[in-house]
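Note that one protein chain of the assembly has been removed; the remaining protein chains are unaltered in position.
Chain nomenclature is as follows: A, B and C, assigned in order of appearance, with residue numbering initiated at 1 for each chain independently.
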Amino acid sequence: MSAEAETKPAQIIGVQAINMALMEAMEADPTVLVFGEDVADPEGGGVLKCTDGLSTRFGDHRVRSTPISEQAIMGAAVGAAIAGMRPVAEIMLMNFISVAMDQLVNHAAKIRYMSGGATSVPLVVRTLTGAGMSLGGQHSDMLEAWLAHTPGLKVVIPSNPADYKGLLLSCIEDDNPCVFIENSTLMYTPGDAPPPGYKVPLGKASTPRVGSDVTLVSYGRPVLDCIAVADKLAAEGISVEVVDLRTIVPMDEAAIFASVGKTGRVVIVHEAVKRFGVGAEIAARINEECHGQLKAPVGRIGAKYSPVPFSSALEKDYIWTAAGIEAAVRKVMG
Amino acid sequence: MSAEAETKPAQIIGVQAINMALMEAMEADPTVLVFGEDVADPEGGGVLKCTDGLSTRFGDHRVRSTPISEQAIMGAAVGAAIAGMRPVAEIMLMNFISVAMDQLVNHAAKIRYMSGGATSVPLVVRTLTGAGMSLGGQHSDMLEAWLAHTPGLKVVIPSNPADYKGLLLSCIEDDNPCVFIENSTLMYTPGDAPPPGYKVPLGKASTPRVGSDVTLVSYGRPVLDCIAVADKLAAEGISVEVVDLRTIVPMDEAAIFASVGKTGRVVIVHEAVKRFGVGAEIAARINEECHGQLKAPVGRIGAKYSPVPFSSALEKDYIWTAAGIEAAVRKVMG
Amino acid sequence: MSTQQNFPAEPGTAELRDVYSRVMLIKMTDERIRRVIRSGRIATPHYSPRGQEVIAPSVCAQLNPDDYVVTIYRGLQDHLAKGVPLKSLWAEYAGRATGSCKGKGGPMHITHPAAGVVVTTGIVGSGIPIANGLAWASQLKGDGRITVTNFGDGASNIGAFHEGLNLASLWKLPVVFVCSNNTYSEHTTYEKVTAVKRISDRGASYSMPAVTVDGNDPIAMWKAAHEAITRARSGGGPTLIEAMTFRFEGHTNGDDSHYIPADVMAAAKEKDPVPRFRKLLLDGGHATEAELDAIEAKIKDDLDEAVDYALNSPWPDAAELNRDIYDEEIEA
Partner (left out) sequence: MSTQQNFPAEPGTAELRDVYSRVMLIKMTDERIRRVIRSGRIATPHYSPRGQEVIAPSVCAQLNPDDYVVTIYRGLQDHLAKGVPLKSLWAEYAGRATGSCKGKGGPMHITHPAAGVVVTTGIVGSGIPIANGLAWASQLKGDGRITVTNFGDGASNIGAFHEGLNLASLWKLPVVFVCSNNTYSEHTTYEKVTAVKRISDRGASYSMPAVTVDGNDPIAMWKAAHEAITRARSGGGPTLIEAMTFRFEGHTNGDDSHYIPADVMAAAKEKDPVPRFRKLLLDGGHATEAELDAIEAKIKDDLDEAVDYALNSPWPDAAELNRDIYDEEIEA
C-alpha cells in the first residue's frame, strides 16, 4: 500500500452514509424509528439498501415495512413524534410526497405553532429524487421550494457522503420536522468517509472552494459541477468560491452575503425548475442585502420550465450543465 | 334616482361574478361540468352559493355534489378533461389541495407533456382561501407559489368582481389546466358589474392606478390596499402606479418591466408568505431585467414566515397592511 | 404508565351520572359559545355538537387521563369530555394569550396534552393516520395508553380513512375509531356520497371489528366503547364504532340547516339525546331532579367564570408571531 493510499480516507457512497447514520442514531436513542415501503430486512432492507440490517439489529417493532400508503406513513410519523418518538419515515421518491402533502404541510409543519408550543413534531422524512436517470416526469422532481415556502419545516439537501451522514444525524436529533432530500445519482457517488460520530449542524453552509472573483451558491448534486468549474477556471486565473448551502431551511444567509460581499459577483445553481425556485429567494435576498456591492446582475441557473423529460436527449438539456455554469461565471465576470 | 346613480354601473360581489361566469359557460358549452362538495342545489348550491341554480338549470348530470374525496374530485376532472369535457372542479378551500396535489401536479400539469401532446387536460380548479377571518392555520394559506413552480399549470388570482368573472370564463375556455384562486374576503367585496360576455385574457396585467414615481406590483386582495395607498400618496404628490398581475402563470412580465422602467422603484406585495413566495421570482426577474434602471432596491412585502395564526390580534400583523405598503413606498422613495 | 382502571361493561349509576355531567357540560358550553359568538364578543368559526353530546362522554368516561384523543373541527365534545379545562378552552376561542394554544391555534386546533387532547385538526380524515402514530408509540413504549380518534360520516369517504384503518389493523394498534354519523357532510346527505349502507360495514375491508350503535343512547354507547377500549388495551387491536346521531345546529355558525327537510330535522329532535338521558336517569332512579339541576347550576357558574376569564385575558403579544414556529424563536 502506498503512503498516499494510506492517508486518503476510505471512500463511501451515499447509501452507506445513510445506513451508518441510521445505525448510529438507532443505537444511541431507542426512540428512533424507521419505516416506509420495503425498509425492513425481509423486504431487502430498502430498495437501495439504505436501511439494510436495521430491522435485524433493532427489531421489527422499531423498523417496519409499510403498505403503499403515504398518508398513513406520514401520519404515523406525526403521531409518533407527538408522543415522544423520533420517527424517520421514508417516502420512496419525492414526487410521492404529493399524496402526503396534507400530513406534511398542514400537520407536521404547523402542529407546534397551532398548539402554541404544547406539542412538537420531531420527525424526519427521508426522500429520494433527481433527474438525469431517464425516470421521467413523475419520478425526478425537486420540490424543495414547496417545502421551503412552508414555515415550520427544515429542509436539507446534502451533496456528498460525509454530509449525508452528518446532516441526517442532525435532522434526527433536531426537535423540528425535517425533510432530508437524497439524490439518486449522489447515492452512488463515492466520497470521503467521515469519522465516527461525525455530525454537521443544520443551517451552516460549507465552502468547498475558496475564491475571490465569483461566488457560486448551490446545493445538492450541482455542487459537484460547481467545484469542477471552479477548478477548471482556477487554471485560467478566475478565482471561484463555491458555497454549498447544505440546508435550504434554515439558510446560511450570512455565508452567502459574506461571500458575495467579497466577490461582488454571484451565480446561483440548483437542479429544480428555475422559475419560482429556491434560487429566486436567494437572488432576491442578495439583491436586498448586497445592493451596493454587486458588480454584475445575480446569475441564476435551474431547470427549464417544464416537466422532466424522459429521453436522455432532452433530459441533459433540461437541467443545469457544467458548461452552463461556466458560461454564467464568464458572463458575470463581464 | 340621481343622475350620478344612473351612470354608476351596478355593483356585484365575487360570489355573483363566479355564478354569472359559470352560468354563461355552461350555457354556451355543453361540455362544461361543475362538481365539488355541496355544489348542487339540493345541497344549497355551494356553501357560499357560488354554484347556486346551476344544477337546477343544467341538470344533475352536469352539476354534481361529491363525497369529501379531493383525490377523486381532481382525478375525475383530469379524466373528464382528457375525454374532451371542460370540468370546473371546486376544492372547497385551498389548503385541501394538499390532499389532491398528486392529481394536480403529477397528472393535470404533466399529462400533456408526458404524452407528447397526444392528450390535454383543459380543466379548471376553483378554490377559496385567504387570511383575515380567524380561520387559523389550516384554512387560510396562499399556496400559489407551489403551483407556479409546477410547469404546466396556469394560476389566476383576481382582485375584483369583474376580473373574477372575466378571468374565470377565460380559464374555462383555456386548453390548459388552470387553478383559479378566490379570496374569502373579496368574495363579499362589491365592485362594478362587468357587461355581459365580458372576458379578461389570461396573462395580461391591469393598471388600476397609473403613476410615475413608484410601482406597486400585486395581485389578489392586497391590490385594494395598494390602490388605497396610491390614492393617499397622490395627495402628497407621490405618484404611484399599481400593477395588478391577475395571473401569476403566465405572468405579464412586460407590464412589470415597462412600469419599473418608467418609475425605477418598485415594491411587490402579496398575501402569501414572503419567503420563497411569488414575490421572490418577481424581484429576481426585475433585478435581472431592469438592472441599470433601479433607483432603489426592490421592496417585497408578504406574510411572515409562520403558519397563519388564529387570533385576530396576531393575524392582523401576520399579513401585509396598508401602513406597511405605505412605509415601503416611502422607503424606496428614499 | 397508564393506570389500568376497571370500568364495568355496563354503566351503573355512578357511571351514568359521570357521563351525564359531561354531556351537560358539552351542551351548555356549546349553547354559551353560540350565544357569545352571536353577541359579537368572540369571532370564530364554531362547529356545534348539539345533538351529538352523548358519544364522546360515553367513551371518554372510560379513558384514563393520559389516554390520547385526536379529534376534528367539530371537537368540542371531545375536548370537554376528555377534560380540557373550561378556562383555557374559552380563552382559546377568544384568541387570547391564556388559551390552550396561546390563541395561535383557535377552536379548530385545541390542544391540551395534560388532558390527553394532543391533536385537533381541521382537515377531514387527517386525524386518523396521526392517531395510529400515537398508538404505535404507546405500543412500543408499552405505556398501556390507548388512542381514540373521532371523525364524521363524511370522513369515511376520504383516502386517509382507508390508509389509516388498514395500517391500524395490520399493526394491531391500540386505537378506537369513533365515527359520529350525523348523516350529513356539511350540506350533503350520507346516501348521496357514501356507497355503503353502514360505515361499520367497511370494517370488513380491514378485518377490523366494527359496530353500529345508537350514539344517542348512553348505555349502548358505553357498552360499545367498553368493548373497543378493552380490546385496544389488551392488545387486541383497533375497533371501528359507528355512532348514529344528528346535529341540530347547522354545520357551522351561520348555517341555518336550510338543506335539511323540516320533517327530518323534527324527527331527529324528537330523539334529542339530552332530555332522553335526563329521563333515563330520573326514571331509573339514578338521580333526582334536584341533583341534576345542581349539576347544571355548577356548570353555569363555571361557564360564567370561564367566559369572564377569557374575555378579560390579554391578547397575545406580537412577539408571539416569532415563537413556536420552530423550537427556537426566529424572526418570522
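Quick note on the criterion: contacts are C-beta pairs under 8 Å (C-beta built on N, C-alpha and C of every residue); 3 or more make two chains touch, one makes a residue touch a chain.
Quantities reported herein were computed from a predicted structural model and do not represent experimental measurements.
S.K.: What are the shown chains in contact with the chain that isn't displayed?
M.R.: For the complete complex, the undisplayed chain touches A, B, C.
S.K.: Specify the residue from the set A:55, A:71, A:150 or A:183 that touches the hidden chain.
M.R.: Of the candidates A:55, A:71, A:150 or A:183, A:71 is in touch with the missing chain.
S.K.: Using the touch definition up top, pick the residue from B:67, B:194 or B:277 that touches the left-out chain.
M.R.: Answering carefully, the residue with contact to the hidden chain is B:67.
S.K.: Which listed residue (B:106, B:134 or B:159) would be found touching the missing chain in the intact complex?
M.R.: Going through B:106, B:134 or B:159 one by one, B:106 is the residue touching the chain not shown.
S.K.: Specify the residue from the set A:55, A:138, A:183 or A:263 that touches the hidden chain.
M.R.: The single option touching the absent chain is A:138.
S.K.: Out of B:33, B:50 or B:147, which touches the unshown chain?
M.R.: Touching the chain that is not displayed is residue B:33.
S.K.: Just the residue numbers, please: which parts of chain B touch the chain that's not shown?
M.R.: Given the touch definition above, chain B has residues 33, 61-62, 64, 66-67, 69-72, 74-85, 87, 99, 102-103, 106-107, 111-120, 151-152, 154, 174-176, 250 touching the missing chain.
S.K.: In the full complex, which bits of chain C touch the chain not displayed? Write them out.
M.R.: Residues 157-163, 165-167, 169-170, 192-197, 201-202, 204-208 of chain C touch the chain absent from view.
S.K.: Please output the residues of chain A touching the missing chain, sorted low to high.
M.R.: 37-38, 42-44, 47, 65-71, 95-96, 98-99, 134-139, 304-307, 309-314, 317-318
To be clear about the criterion, only the chains that are shown with their structure count from here on.
S.K.: Using each chain's Cα centroid, which is most distant from the centroid of chain B?
M.R.: C
S.K.: For chain A and chain C, let me know how many angstrom lie between their CA-based centres, rounded off.
M.R.: Roughly 40 Å separates the two chain centres.
S.K.: What is the distance, in whole Å, between the centres of chain B and chain C, each centre taken as the mean of its C-alpha atoms?
M.R.: Measuring from centre to centre gives 36 Å for this pair.
S.K.: When you check chain B against every other chain, which residues touch at least two of them?
M.R.: Residue numbers touching two or more other chains: 71, 95-96, 98-99, 136-138, 305-307, 309-310.
S.K.: Provide the list of chain C residues touching at least two other chains, using ranges where the numbers run on.
M.R.: Within chain C, the residues that touch at least two other chains are 99, 101, 103-106, 109, 121, 123, 126, 159-160, 325, 330, 332.
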